[in-house]
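The complex appears here minus one protein chain, its other protein chains still in place.
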Amino acid sequence: MSLKMTRDELTRFLEQEFPQVAGDFAIEEVGDMRVRVRLLVGVRHLRPGGTVSGPSIFALADVTVYLATLAMIGPEALAVTTNCSIDFMRKPTAGVDLIAECRLLKLGRVLSVGEVLIFSEGLEAPVARASLTYAIPPK
Amino acid sequence: MSLKMTRDELTRFLEQEFPQVAGDFAIEEVGDMRVRVRLLVGVRHLRPGGTVSGPSIFALADVTVYLATLAMIGPEALAVTTNCSIDFMRKPTAGVDLIAECRLLKLGRVLSVGEVLIFSEGLEAPVARASLTYAIPPK
Amino acid sequence: MSLKMTRDELTRFLEQEFPQVAGDFAIEEVGDMRVRVRLLVGVRHLRPGGTVSGPSIFALADVTVYLATLAMIGPEALAVTTNCSIDFMRKPTAGVDLIAECRLLKLGRVLSVGEVLIFSEGLEAPVARASLTYAIPPK
Partner (left out) sequence: MSLKMTRDELTRFLEQEFPQVAGDFAIEEVGDMRVRVRLLVGVRHLRPGGTVSGPSIFALADVTVYLATLAMIGPEALAVTTNCSIDFMRKPTAGVDLIAECRLLKLGRVLSVGEVLIFSEGLEAPVARASLTYAIPPK
């Protein structure tokens, strides 16, 4: 299957459709059923002690599967998350960005399923893992 | 088991330990293994169309199980989420708060498990359900 | 919404479509978006020590949401589980049946979502909780 959206197209789409959060994320790489996204960690993502908050990690996992899905099917702003399971495994390192590596495991007519590993930049052991399902609106 | 923290004590604890987000939440009721929390929906929680964002719903579920756990064990800022499973079932109504009803199903020495139903205020059908596990630090 | 299948019809449907496992389960009560199912615990469900195995608990949760869905939509053998999240919270009591209480939280055109609490008969604290999503085939 070929990509329906490039990295630049996904970045512009995010800026247009989700202007409140587009500045939080940098799309680093887009491939077949894969995407890598960076959370540009700022003060609003932090908890006391400098660690990144759970909701910010969730938001990163969520946008990453969204973008991986759109890269394959084209700009469908109305794709919605139906389920997420997330394991928080280690405290993120203070003062560094988070990097999410997503792989789509299924891209069906109605549902897409992706899994995500999230890393503090520069560390090998993942901070969190997540799996998400998106419902794709009928054409 | 008797409550270790009242509603007022939980509210003050949230303000002291999590000043960035305490203003988002109003603890409405605290009971034995139960708590009800309101997300005071503001512009920063919204997506285009006026619906509450997924990360905001996650944040509400997360804080609710945290507060239900602390009500039973006392102020343990270091309790951490280890797992969350969340189902997004309906689009939240625009312009109204979200209400989370949490019940703790397990309160062990090491882990607590809670389930949460989240409603748009005034509607009967839930917007989302979540189940979360917290790891409780050893004394 | 009215029920499309009674308890007896669901029992017969299970016997016809899933003869391998129908004898494991007794449907105890069927209501609007609700069902209660008993796992008739036998030797094949046990682990050393007399506790019910994880896969048997999963099977009970799974069939319960299936039956709750069919009660509402009619006999659709082809409805399939797409996701399950399950928390194992306590060791089941040896030598007693398990009882699953299921509530459907969503019954959409394409997906149904149910939550299940599972109890060792006679005990108040649940052994497990689960949430499952079924995909409903198009007519």
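Note that the chains take the letters A, B and C in the order they are written out, and that residue 1 is the start of every chain.
Following the convention adopted for this analysis, a residue touches a chain if its C-beta (ideal position, glycine included) is under 8 Å from a C-beta of that chain, and two chains touch if they have at least 3 such contacts.
Since the structure is predicted, the reported quantities are computational estimates derived from the model, not experimental observations.
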| item | value |
| --- | --- |
| Residue of C:L3, C:A26 or C:A59 touching the missing chain in the full complex | C:A59 |
| Sites on chain C contacted by the missing partner chain, in the whole complex | 17-18, 20-21, 44, 46-48, 53-56, 58-59, 62, 77, 80-89, 91 |
| Where the missing chain touches chain B, by residue | 82-83, 85, 110-111, 133, 135 |
| Where the unshown chain meets chain A, residue by residue | 85, 87, 89-90, 105-106, 113, 115, 117, 125-126, 129, 131, 133 |
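Everything below uses one rule, namely that only the chains that are shown with their structure count from here on.
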| item | value |
| --- | --- |
| Copy-to-copy rotation for chain A and chain C - C-alpha atoms, rounded to a multiple of 5° | 180 |
| Inter-centroid spacing, chain C versus chain B (mean Cα positions, whole Å) | 28 |
| Separation of mean Cα positions, chain C and chain A [Å, integer] | 33 |
| Centre-to-centre distance between chain B and chain A (centres being mean Cα positions), rounded to whole Å | 23 |
| Residue list for chain A, restricted to those that touch at least two other chains | 82-83, 85 |
